[in-house]
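The other protein chains are all here in position, but one chain of the complex has been omitted.
Going by the order they are written in, the chains are A, B and C; count residues from 1 in each one.
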Amino acid sequence: MLDLQGIAKHFGGVRAVDGVDLTVKRGEILGLIGPNGSGKSTIVNLVSGLFPLTSGRILFNGDDISDLPSHARVGLGIARTFQNIRLFGQLSVWQNLWVAQNSRLQRQEMFFKRWFGGSAGVQAEIGRTLEFFDLAHKRDELAANLSFGEQRRLEFARAISARPNLLLLDEPAAGMNAEEVDQLDARIRKMRDEGFTVLLIEHHVELVMSVADRIAVLNFGRKIAEGPPAAVQDDAAVREAYLGTR
Amino acid sequence: MIDFIQNTIDGVMIGASYGLLALGFTVIFGVMRRLNLSYGPTIMIGAYFGTVLYLHFGAGLLAVAAAVVVGAVISGIYVERLCFAPMKAGAGIASMVSSFAIWMQLEQAAVLVLPRHTYPFPPLVTGPALEIGPLLVRPDHLIMLTGALLLAAVVQLALYRTRFGLGLRAVIANPIAANLVGVDVGRLVVLAFAAASAIGGVAGFLVLAVDQQVTPMFGMWATLKGLIAMMIGGLGSIPGALLGGLLLGVVEVHSHWLFGPQVRDLFAYFVLFAFLVARPGGLLGRTIDVELSHRA
Amino acid sequence: MLDVSDLVTTYGKIEALRGVSLHVEGGKITCLLGPNGAGKTTLMMTIAGILRPRRGSIKLEGTELVGLSPAKIVSRGVALVPENRLVFPEMSVRENLLAGAYQRRDKSGIAADMERMYARFPRLKERREQLAGTLSGGEQQMLAVARALMSRPRVLLMDEPSLGLAPLVVAEIFDIVAALNRDGTTILLVEQNAHMALKVAHQFFLMEQGRVTFQGTPGQLAEDEVIQRAYLGTRRVAG
Partner (left out) sequence: MDDYLVSVVSNIGIISFVALSAYLLLLTGEISFGQQAFFAIGAYAAGIATAMWGWPLPLAIAWGAAAGAACAVTLGIPTLRLRGLQFAIATLAFAEMVRILFELWRYQIDIDGEPVGPNGTDGFRNIRYVFDHNIEAFDFMMLIYAVLAVTLGSFMLLERSRLGVIFRMIGEDATLASLQGIAVARYKVFAAGIAGALAAVGGGLYAHLTTYVEPRTFDVMLGVHSLAYGLIGGLGTALGPLLGVVIDVGLLESVRLFAGYRMIIFGGLVALLLIVRPRGLLDERLVHGIGRLFRNAKSGTTRTGRGPP
């Protein structure tokens, strides 16, 4: 589904991502791990179109999307969350989801429904998403007023609302306590069951090991290992990456 | 040809005063990354300090100059304390609007003190223009140009040769890193404001002593000219501020000579607009992110 | 030397430190390991006074640092080499060092320390008039360390000095860390490069989700065990 072909991103002299090939298959959860500064978040930013590539190509369902603006990539079904939560704080929970929820259902809506409140179908879908993320009771609250855990869930919910073909999760567990991580774990599993494709960047290794089908490991902007969780966990190069050089 | 040279010379002279105004703007802007609209009006308040001394107490030229600078510094610090210091990160637009409100306040305060529309301001020098071959140079213009160059040199030296300047540049580069090396950022910002107002005070004094009259409208004039010169020259660049001022002056004098006063202003704004669209960083500056957006 | 007790710091809505206590012994290298988001940088920024803790105390030889401005903390003798170095890019190497001595007024002492820095970091001497922004990553890291040393700190805090540096340069940085310590500087070091860190450290702490989860000396746990705990997870997956 997503094919990264030799992508690179240099900031001045810094090679944040330095020629990475990576494939995310339909329906799988691919974990992306690596030490701090190894280029994981940069990859998410490249795929979602926040930065232009220095070199390489990004294929999505076979089409080259390297030069598409970010809003057009969303239209193709690529949604993401952020390492540092980014919400529209001055808008309500409901409004945060409503505009994100721009997919099939809304394109079929009549003008008035589309611009004013959405049809019953859209309403129901937002309601279900809110239920799934345990936010239904906060529907009319301003996003800025939510607790940290609720904000993380809302961000997740917003990404889901776009009904994405590919979901990019950038450290969704950052700042969560053990209980919240367990809930997150359950949600990600459930989403796989519903057929979502996920690229998961996470430092919380227990979470990645537990939910990912495959794991790719980055170090210094390059891919140093790829494979099933257990293999990666025992991979000498991976241990070396975390250990650092002798 | 002679006219062209003469106009260019006059433009440089007038541009020097714009450059001076832009210099003070640049210092505030560099440190705060926020726009102080009442920069001009604080200078105008300084000018009124000086005018009151001149009219009611017969103060001499130097005393008036000192009063203008002191008055500008006092009102500058007032603006910093009221409009900038209490504003949280992300409230840049509130600071800007607040500085506009204080502008209105300062203008009315000036009118309360001296209610007529214009008052005389003591002349810098009296005497005929110097003749250099076929060209004429007004002596007060010459003083203004010298003053501008001197002051720019002083600012540049202060920034690059003193402890204060070192701290200021550290704050401009990165406030957190400045904090980490032991710079008291809050105190330095007030000092920078005071210094910028002092520069503005000198600029204001020179301009008014050449014009020999003062009005409450001087505040708006100074804010606009300083702002335009700063934007043309480039945000955050000292030489840029001066250069922007000179360019603005030359454009104005030439277009005035060719087409009259209204078209002069039209040209000045057109140059500004063209620069912003084609080269947003100005002559020497870079595109700097300005904290004006109102993200919560 | 430096005593942190029950420190709680919140970052907006995130509780980044949830009651951190640790003790940094004078003359030693103390190392802080843990995954991203564990709160290591927050701890460093709180000690340096950039962030204000909700509660808890930070004592330098018995004197409370909480509530002091960052400038005051520097003059008390705590200097931080921040994550990503944060050198002043538009200033020369020499000016960066001068800025490091901002709190000091003894001109001759500053000049002498500059020479000492140049002696310790010959490459900085070569580039003394070059703008800091044009230096390589490793050189910038050296500059950041030297800049912090210019304030004559009693405790040097270093936040991920190896971040983004090539292996050879990392080794060089750690040689410097060890050398500084031999000269008597107390160091609190945050690191991802566990191997290097454990080689130089006298004691280490593991942090996870805003708490200290382990403390000990490098010999106490096998390296592999440290990595397992800190980064790869204790829960082994089947297969």
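Quick notes
The rule is simple: a residue touches a chain if its C-beta (ideal position, glycine included) is under 8 Å from a C-beta of that chain, and two chains touch if they have at least 3 such contacts.
This structure is a prediction, so every number in the text was calculated from the model and none was measured.
By the touch rule given at the top, the unshown chain touches A, B in the complete complex. Annotation: of A:Val14, A:Leu59 or A:Leu91, A:Leu91 touches the absent chain (contact as defined above). Between the chain not shown and the residues B:Met1, B:Leu62, B:Leu112 or B:Ile132, the one that touches is B:Leu112.
Check A:Val17, A:Ala100 or A:Leu218 against the missing chain and you find that the one touching it is A:Ala100. Within chain B, the residues in touch with the undisplayed chain are 35, 37, 82-83, 86-88, 91-98, 100-109, 112, 220, 224, 227-228, 231, 235, 262-263, 265-266, 269-270, 272-273, 276-277, 280, 287, 289-296. Take chain A: the residues that touch the chain left off the picture are 48, 50, 69-71, 74-75, 79-80, 86, 88-92, 94-95, 98-100, 102, 114-118, 123, 127, 130, 136, 139-140, 142, 144, 158, 162.
Criterion: only the chains that are shown with their structure count from here on.
The chain closest to the protein's centre is C, with centres computed as averages of CA atoms.
Computed centre separation for the pair chain B/chain C is 43 angstrom, with centres defined by C-alpha atoms.
Here the spacing of chain A and chain B, counted between their Cα centres, is 49 Å. Looking at chain C, one finds that none of its residues touch two or more other chains.
By the touch rule above, chain C contacts chain B in their complex via residues 48-50, 69-71, 74-75, 79-80, 82, 86-91, 95, 98-100, 102-103, 147-148, 150-151.
Contact residues on chain B toward chain C in their complex (touch as defined above): 163, 166-167, 169-170, 173-174, 176-184.
On chain C, the positions that touch chain A within their shared complex are 12-16, 35-37, 136-137, 160, 162-164, 166-167, 170-171, 191-197, 209, 223-224, 227, 230-239.
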